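Quick one: the structure is below, and I'll ask about it shortly.
One protein chain is absent from this view; the other protein chains keep their places.
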Amino acid sequence: MFELAPQNLVPIISQALIEDQGSGDITTEAIVDRALVARGNFLAKKELVLAGWPVVVEVFRFLSQCISSEVLFDEGETIVKGAVIGRIQGPAYLLLAGERVALNFLQRLCGIATYTRRLVQAVEGTGVGILDTRKTTPGLRLLEKYAVRVGGGVNHRFGLYDGVLIKENHVTAAGGIKRAVQQARSKVGHLHKIEIEISNMQELEEALQVGVEVVLLDNMNPEDVRESVARIQGKAVVEVSGGIDLRNIRNYAVSGVDFISIGALTHSIKAADISLELEIAL
Amino acid sequence: MFELAPQNLVPIISQALIEDQGSGDITTEAIVDRALVARGNFLAKKELVLAGWPVVVEVFRFLSQCISSEVLFDEGETIVKGAVIGRIQGPAYLLLAGERVALNFLQRLCGIATYTRRLVQAVEGTGVGILDTRKTTPGLRLLEKYAVRVGGGVNHRFGLYDGVLIKENHVTAAGGIKRAVQQARSKVGHLHKIEIEISNMQELEEALQVGVEVVLLDNMNPEDVRESVARIQGKAVVEVSGGIDLRNIRNYAVSGVDFISIGALTHSIKAADISLELEIAL
Amino acid sequence: MFELAPQNLVPIISQALIEDQGSGDITTEAIVDRALVARGNFLAKKELVLAGWPVVVEVFRFLSQCISSEVLFDEGETIVKGAVIGRIQGPAYLLLAGERVALNFLQRLCGIATYTRRLVQAVEGTGVGILDTRKTTPGLRLLEKYAVRVGGGVNHRFGLYDGVLIKENHVTAAGGIKRAVQQARSKVGHLHKIEIEISNMQELEEALQVGVEVVLLDNMNPEDVRESVARIQGKAVVEVSGGIDLRNIRNYAVSGVDFISIGALTHSIKAADISLELEIAL
Amino acid sequence: MFELAPQNLVPIISQALIEDQGSGDITTEAIVDRALVARGNFLAKKELVLAGWPVVVEVFRFLSQCISSEVLFDEGETIVKGAVIGRIQGPAYLLLAGERVALNFLQRLCGIATYTRRLVQAVEGTGVGILDTRKTTPGLRLLEKYAVRVGGGVNHRFGLYDGVLIKENHVTAAGGIKRAVQQARSKVGHLHKIEIEISNMQELEEALQVGVEVVLLDNMNPEDVRESVARIQGKAVVEVSGGIDLRNIRNYAVSGVDFISIGALTHSIKAADISLELEIAL
Amino acid sequence: MFELAPQNLVPIISQALIEDQGSGDITTEAIVDRALVARGNFLAKKELVLAGWPVVVEVFRFLSQCISSEVLFDEGETIVKGAVIGRIQGPAYLLLAGERVALNFLQRLCGIATYTRRLVQAVEGTGVGILDTRKTTPGLRLLEKYAVRVGGGVNHRFGLYDGVLIKENHVTAAGGIKRAVQQARSKVGHLHKIEIEISNMQELEEALQVGVEVVLLDNMNPEDVRESVARIQGKAVVEVSGGIDLRNIRNYAVSGVDFISIGALTHSIKAADISLELEIAL
Partner (left out) sequence: MFELAPQNLVPIISQALIEDQGSGDITTEAIVDRALVARGNFLAKKELVLAGWPVVVEVFRFLSQCISSEVLFDEGETIVKGAVIGRIQGPAYLLLAGERVALNFLQRLCGIATYTRRLVQAVEGTGVGILDTRKTTPGLRLLEKYAVRVGGGVNHRFGLYDGVLIKENHVTAAGGIKRAVQQARSKVGHLHKIEIEISNMQELEEALQVGVEVVLLDNMNPEDVRESVARIQGKAVVEVSGGIDLRNIRNYAVSGVDFISIGALTHSIKAADISLELEIAL
């Protein structure tokens, strides 16, 4: 998993540790004996889907090579409330130094995986894929998209550079759907498909006429989505987005679409409830 | 406001833009004429408290000095649903290049300020301050704490380096409350007060005996908090935390504490609903 | 043009200047009066296609805002031997400080554009596109691919991240063409087409059966290419590569392929012959 | 060899890998099993002089400490067409991740060493040294100059900071050869010799009169070079440059000069033809 | 000790080595055989207090993992003239590469610790703490404050961020002592004490009336300090600074103050006299 390669993790981990430690942990430095060794248990205080343990490992490896760790579950496994997720062991002052940063990463990533999993379960049996968006936290996109995948979701494009998505603003700027699609087709590399955002039937007609390969139905209600799918007749892949959450996702999922994309997956997530409990090793 | 100085903003803005643009925006480059000028309106799609407009300005200034901006509200003002927050104007392809990154910052910071404001309003008249924690998004701590302040909250320490907070793990490591506080007092600089986390009356007694200056009551119910405050008798500043949200915060606020700290302020926030609508300038 | 945005150029320009200047230009500092103003003409000493002037401008802008520049041709224009390409004016010691770095960039990019143009002319009328590869100079990929485009070529994928190309090694690792393509299809995002490298008719058959969208014919002679094209019958886009240069490219271009990719475009280029001649302004 | 110290290699290797991998290798991630182990042979597809294997090692070490490597030749050895240069072994997906970047470095450096070797052989027996120039690829100067040395060449100054070379533009700016040399002598550190570029006999006279220690004869034909050498009579070291290549270098080498400098050594090199062939380890 | 964590040391060590080595150590590369192994002894050429050995270790570890080291004293120990402080062993060319940088760090830090120790000894028995200031060398603050601590001194705030010190300029800007202190109290976090700079009795009165917690008596003579202490009556911690050195510090120390701060501790220190002597290992 590329996102978890040290060269990708070290810069953000380093930045997060610097942000937290600045010129040093004055409490721990005053109180905790450097020779003291401790064990720490990461506890799931509510049920969650695990995502991001390799980041925890890297946080502590960055601080010192004297810290060992073990994890009791695989990424993507559901962990029940009260269970120990994993353990670390090493000098107490270093465990305290990394505690908050490790938890900040882990709680966010598990939060994303857990919510993704719920959405995936909500569409079970329909064959619909749950997509993320570019509405990610600045600096954490790769990790957040990783957590979506761990939760069972599917990644939409990673940025503006690796996929063509013609949105409403592009159509306005290009002077119409037809011209926008034709321009894209003539200039974009031969390995890209073209997706276009559509908000009504007329736009859909136009898009199908110029032969787009993927259609994004934006802010439509389930009935309009159903009608659109009927019109498309399998001639394009269909993605739907806008105002979809756990309560209404099933309605959309059974309408015949291929993918549902959800911004809240990364921009409005509840952190998973996890704590680190230290015990002094004797 | 130091957090908003360009030298602080440019690295994270640069990182966020690189993350989004990689080797270039292939859709816009194929479709949008470089000479096209556009105006963009940032719309509040739900009521929100504004925080982070200076980051939006800096995102577009980073992209080009040809983009102008104006904002119609002050940081901290409440903006009603449907109102235009601010405007940008410049080459359409550059507005499109910065759109998502600017929104990702703005929606998160407004989300934090909006929730902080609600908590502040919930304790109105009690004199209690709403504190944030170190449970912030890796890389965004200064900005998130800024948004808390804009929403009317008060910043707890910025990291491990600028305040002494003796937590349960420190007490364990030091071998008791008394030793922990004495160690801290003898080693920590002469400008720092000492705060200690307490979870029951016995610990509280011990802490008061060694004369700590600030007490953090952790995971207590309002009754226990009230009893603790009575015992403290103004001899220490009192902070309370753990499981407090909009529904129960008033119960805690009227118990006589000085501060309530809320991790969810920064780790489980709902992004404010904001969109950018472009119109082609003629 | 995204590649030429200052945020992309400044790091490599800064690196190149540091590499050249280290602790300072001891010759110029000893000899050249700081108050001396000079004009410099960039001369084409052989015919060339212009690419990279914006990099030259940025090199000198990085050194000082007191240096002005003008260019007499557009990117992509052919410039005859002996012509002045453009001019700079400013403090002599700064022009000397940037001279070599500016030329090192300009000569390489013009060299690439010039060779690309020749290949494009060699296939004129066939409708075939000239593609680059990932065989670029470490650190300069965006700029080199920009120069290819300026010369009239078409960019293949920018890296491993924005396009799927299944090469021989992937087939080996996956255990056959069929499995490789199926794996790719099931895991890769919905905006990507799948390209596969093929070196004989049997592999081609297999690839067509699993419905790949793009075929790369590797190291085939023109006859085999022709036969393959006949077999493909327009069911896939066809790219050809391997041992193709100015002498034999036409043979491949008339064989019915869509694209020809040439590694030498970026890995074995002759720098364009350009010099900077200073004259002291009076 | 300082150029090959990890602290020098890691930044450019990291940059090259980021450039190639961006948000991840989508092909390999979809197709190649993480548990699959492979061996890779670097094959010389044409005869070449080896230079840069330590960079290859560092590329793969950067990716993972699980990749082992061995090389069958020393830097500077000639390798015949078809021979295996060296081998790597490790997880297949990591070998694929580093393949192109490793080859891009290795092919360029071998290309430089190979051409340098040919020039060195062309002047064999004359005692003349083959010098490089500052006409190097931005960002790769140390490595390219290393390859020149491996090929048997001699390094001219590394940048503007470590040697005094008064060129035509400096003379113009200083107002004459005499003043330029005197200025240099009075201001430059006591460990530097002074070299001056000369293009005719009159300039040579002037330079000899002020006692320069090294003379660079620029763009002269062999006859004029011979005449100049006769005039210099060993009173200065003699370097010659301008329009010299494999076809005419011997003519210059026998004219009595000490060094011949060749810009093409680094700016117009043909990449060595090398491929990496993977085989799955059982 | 946080200051000595590799993530803090590596950037400044790397910067110092780059500054010294640039494109390589031309003397050593020409002369010293790569296979030659040497031992190096760090000799105290005058009596000193050891501080900074872990930086020496890290300098050589940065250069290579083949260099071993041992130290014969603890940080903070006094070392007599002529004694060996510690030893390194490894490839001679690497020891030579790191020698000057290691010594530049070590001599400065030992210089600071040595002078701090003398000041501490000069106030022995008075209970007064010797404080440093923010008058540190740009880029070396953490290390210099570490050396002060090693020498027996106490650290004042690390920067503008971790302590409140209202200086004369702040009072001017705020419009009086009272307003300045009240402003600070209402806005600064609940973990900070407030210190104010005072230069006469009237200011002192005003400060005591608004209840500041720490008073800095600036540029007073010992008599005025004594009078001030009498007036303060233990209601505030007392720091004194300005024009205090080894000759007069005792006069201040016996006046009843708690702390004496000395800028010269970090801005005007004499480097300790240390040399590295290599011997070739057989």
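Per-chain numbering from 1; labels A, B, C, D and E assigned in written order.
FYI, contacts are C-beta pairs under 8 Å (C-beta built on N, C-alpha and C of every residue); 3 or more make two chains touch, one makes a residue touch a chain.
Fair warning: this is a prediction, and the values are worked out from it, not measured in the lab.
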Contact list for the unshown chain, restricted to visible chains: A, B, C, D, E
Given E:79, E:96 or E:123, the one touching the chain that is not displayed: E:96
Touching residue (missing chain; options E:58, E:132 or E:162): E:162
Contact set of chain A toward the excluded chain (per top definition): 22-23
Residues belonging to chain E that touch the chain removed from view: 12-13, 15-16, 19-33, 36, 38, 92, 96-97, 99-101, 103-105, 107-108, 111, 134-142, 158-167, 169-170, 172-174, 180, 183-184, 186-189, 192, 263-264, 267-271, 277-280
Interface with the unshown chain - residue positions in chain C: 14, 17-18, 21-25, 29, 62-63
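Note that in this section only the chains that are shown with their structure count from here on.
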Chain A-chain B separation of Cα centroids, rounded to whole Å: 22
Separation of chain A from chain E, taking each centre as the mean of its C-alpha atoms, in whole Å: 45
Chain E: positions in contact with at least two other chains: 22-23, 158, 161-162
